[in-house]
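Missing here: one protein chain of the complex. Every other protein chain is in place.
== chain A ==
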């Protein structure tokens, strides 16, 4: 038997090739389809349910539910962002930590022994995918909700000021959450640990802020990943919150911090 029949043409690893490999990794696992689908579903379904609730409450003639005070088509449509954030973050964690829990990392690093290109490629490829899916989901949620609410006093359309930019901002937020998930999964090398860290950072820490003295709370809260992220796509910016640009910068800072930690461990520690 001839062992290695064809001579493989001179091969080389390059950044785009590693990215191509990460892309193939994503789509060859069922968990990608499921989790991404869930993220999309949360965005659209939760937004739609919020819009339907609002409409029936507005049409009932009863006094408006206080939960809906200040609601707009935009805010109702994006009710699902927090839920889908979990899905996008979890998939980021799975993508990175799954390499360690399964042992795949040994094959990956044997192919790319310089290591860091793997982290950059994973973050870029998955971040882009989460961005596109998130923006598409937000757009869909808005379109459905504005149809539901067209006859109410809060009706809005895509052409209203800031709406398209804001929906894109949702994509940016979810894309960065995905990248942070990848970084935390890679840093902690454990699926459970990574998911806990994402949920902690985006859902639990904001709740813990109430333990801080009041004066600190107001100063710190806007800089939390979740608050900074929400500023990116908020249509109205209250006095206590960051502008869209500042929010983006702060969240980028958190992302860079998580990536730096992941890069340090990837480069220094045995696989």
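As a convention for this text, contacts are C-beta pairs under 8 Å (C-beta built on N, C-alpha and C of every residue); 3 or more make two chains touch, one makes a residue touch a chain; residues count from 1.
Keep in mind that, in the parts below, contacts and distances are computed from a predicted model.
A.B. asks: Going by UniProt, what is the name of the one chain that was not included in the view, given "Nitrogenase iron-molybdenum cofactor biosynthesis protein NifE", "ATP-binding cassette domain-containing protein", "Caffeine dehydrogenase subunit beta" or "Benzoyl-CoA reductase subunit B"?
C.D. replies: Checked against "Nitrogenase iron-molybdenum cofactor biosynthesis protein NifE", "ATP-binding cassette domain-containing protein", "Caffeine dehydrogenase subunit beta" or "Benzoyl-CoA reductase subunit B": the hidden chain maps to "ATP-binding cassette domain-containing protein".
A.B. asks: In the whole complex, not just what's shown, which of A:28, A:62, A:210 or A:239 touches the removed chain?
C.D. replies: Checking each option in A:28, A:62, A:210 or A:239, the one touching the absent chain turns out to be A:28.
A.B. asks: Thinking of the whole complex, not just what is shown, which of A:18, A:36 or A:130 touches the missing chain?
C.D. replies: Here the residue in touch with the unshown chain is A:18.
A.B. asks: For chain A, which residues reach the chain that was dropped from this view?
C.D. replies: On the side of chain A, residues 1-8, 10-14, 17-18, 20-21, 23-25, 28-31, 98-99, 102-107, 109-115, 270-271 touch the unshown chain.
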